[in-house]
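Before we start, here is the structure in question, set down as structure tokens.
Complex shown without one protein chain; remaining protein chains in place.
Which chain is which? They are A and B, in the order written, and residues in each are numbered from 1.
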Amino acid sequence: MGLEPLVTGLTAGSIYALVGISVNVVYRPTNIFNLAQGNLVMLGGLVCASALTALALPWYAAALLAIVFVGLISFATDIVAVAPVLARPRGGHGWLVTTLAVGLIIENLVGKIVGPDPMRIPPPPPLDLHPFAFGPFMINSYQVGLIVIVALIVVGLEYFYATRTGRAIMAIAEDRDASLLRGIDPRQLARLSFFVSGIVAALAGILAGPIFYASVGLGGALLIRGFEAAAVGGIGSDRGAIVSGLLLGIVEAYAATMLAPGYQDTATLVFALVVLLLRPQGLMGRTYLRAV
Amino acid sequence: MSREPSHYLLEVKGLSSGYGRVPVLRAVDMSVKAGQIVALVGSNGAGKSTLLKTISGLIPKTEGSVEWDGVEISHRKPRAIVNLGLLHVAEGRRLFRSQSVESNLDLGFYGAGLDREAEMRRFDEVLGMFPMLAERRRLPAGSLSGGQQQMLAIAQALMRTPRLIVLDEPSLGLAPIIVDQVFELLLRLRGEGCAVLLVEQLVERALEIADHAFVLQNGRMVGSGRAEDVRQSEVLAQAYLTG
Partner (left out) sequence: MADRISAGNRPAVVGGVILVLAAAVILPLLRSEYALYVATQLCIYYLVALGLNVLTGYGGQTSIGHGALVAIGAYTAALLMVDGGLSFWLALPLALTASALIGAAMALPTFRLSAWYFALITLGFARVVANILTEWGSLTHGFNGVVGVPAPMIGSHVMGDRDLYWFGLCLSVAAFLVTRNLLGSRYGLALRALRDNPLAGIGSGVSLGRLKIAAFVYSALLAGAAGALFAVQKTVITPDDFTTEFSIFFLLVIVLGGLGSLHGPLFGTVAFFLLPELMSGLQSWRLLVYGVLLLAFSLYAPDGIAGGVEAVRRRFRRPPVRAAISVEEAALPATRITGAALVVVDAAKHFGGVPALDGASLDVAAGTIHAIVGPNGSGKTTLLNVVTGFYPIDGGTITVDRKSVVGSDATAIARSGIRRTFQTPKLIPDLSVLENVMLGAFASERASLAALALRTPFARREHAELAAAALRQLRFVGLEARAEDPASEIPHGQQRLVEIARALAGNPRLLLLDEPAAGLSMSELDGLCALIKEIAGLGATVVIVEHHLDLVASLATTVSVLEQGRVIASGPAESVFADERVLRAYMGSRPIASREVKSVA
């Protein structure tokens, strides 16, 4: 069995961490979870792949196109499916169904256009898939680069959340009324967050290309992984998302070798449930006091 | 003492509002002139906080009007009202406790559209008024004492150089010495041309520093006048001790 699954797991786990992070970005100002998130990831990969093949764009141009496009789709999701529901006086969880519907629409629309065949996306140049030995492991520069990129994205986000706009978003999450009184507009920052979340999701889809292959069916699996990563890490905590994303990747990889590839979803769900039932706020989440 | 200005900065006419279907305020009239300290007093549940929140745009009105410089603002969003120079320091020292003192102060500039230089100047100015906050710049706001938090909340509002600052029960839970400091600060603000609308439990003290006062009882305005006069009046005693 050895340590191979560890490498595979960490690689896939980095992607899961990214998806979880994109979930957190939306959650902070809105307290909701976009059920179309997995499909946004998938969309990022497919648009990039299509741009690379059909439009013959260079890698970074194709990636940029995909990122902006998905950012806009995510932004549109807020306006069409989330904001109207949150504005309703009686609140509730209507956004679960509306974002689910958006996900269904995206998946099937894209499926019609692109077809079911998975499309290859090469790693960002200059990274590649040539294996080399690193101690007891066989890895490639893409895998190393991936973890670095994810770390950089988290650092980038932490910078963002240290700016005034970013801190305003954190302020909304902490005390909505107080932020209103200081001239902060939660709706505007929510829209911005959806856009940023789309960007991170697209990045996940593009960077996942070499291991997952961009395909329509990816959306559903990544939705669940993204939820698991965010929830187990402690929703709202990006560092938690990294830790739990990597753990999930490892659990999944070992389940594939020890049991069978078909049991990956089962293994990660059981793992997530065990953690959540023991610690509902997640590994690095904070317990919030609730007032009646 | 500054010369009495002639027009109203804030004027509330016949205002009714409440929470959902709970009517709280009924046809309330109130006004604040530029450069005044106005006290709003009344027993608990009278609707004082509701009135402030309606003025700030957190709660929609059901009837009546709120005018700023003669312009109707009752339908505007909270951030538009902040942009006008009406800053509300909420009850309970609502700060962003997980963020640093400096971050909280900086958020006071959110949406103000000032350039970097103007911001830095104002920042130093305000911090100069609150030396104990300057010492604790980097600390999380939640680690400050009650009195320091109250000062921080006011300082945060001051970043915008408001024309009217509205305070909801600033003395709650504070030691008398700190309350003294807060009230001194309010006098100083008036001296610098900022009007103050003050809701206070410590009626006597509020009436001591105020120019004008309004008395709210069960959602209605039952008395108003110069702070002196209101202090002596029967209306006040009635409002507090017989509900």
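We take it that contacts are C-beta pairs under 8 Å (C-beta built on N, C-alpha and C of every residue); 3 or more make two chains touch, one makes a residue touch a chain.
Just so you know, these numbers come straight off a predicted model, no measurement behind them.
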{"item": "Omitted-chain contact residue, chosen from B:72, B:135, B:184 or B:204", "value": "B:204"}
{"item": "Contact residue for the chain not shown (choose from A:6, A:76 or A:101)", "value": "A:101"}
{"item": "For chain B, residues in touch with the removed chain", "value": "18-24, 43-46, 91-92, 169, 171-173, 176, 200-205, 218-219, 237, 240-243"}
{"item": "For chain A, residues in touch with the removed chain", "value": "32-33, 35, 80-81, 84-85, 90, 92-94, 96-98, 100-105, 107-109, 112, 220-221, 223-224, 227-228, 231, 260, 262-266, 269, 272-273, 276-277, 280, 289, 291-292"}
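To be clear about the criterion, only the chains that are shown with their structure count from here on.
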{"item": "Rounded Å distance, chain A centre to chain B centre (Cα mean)", "value": "43"}
{"item": "Interfacial residue positions of chain A with respect to chain B in the complex", "value": "164, 167-168, 170-171, 174-175, 177-185"}
{"item": "Residues on chain B engaged by chain A in the complex (per definition of touch)", "value": "56-58, 77-79, 82-83, 87-90, 94-99, 103, 106-112, 156-157, 160"}
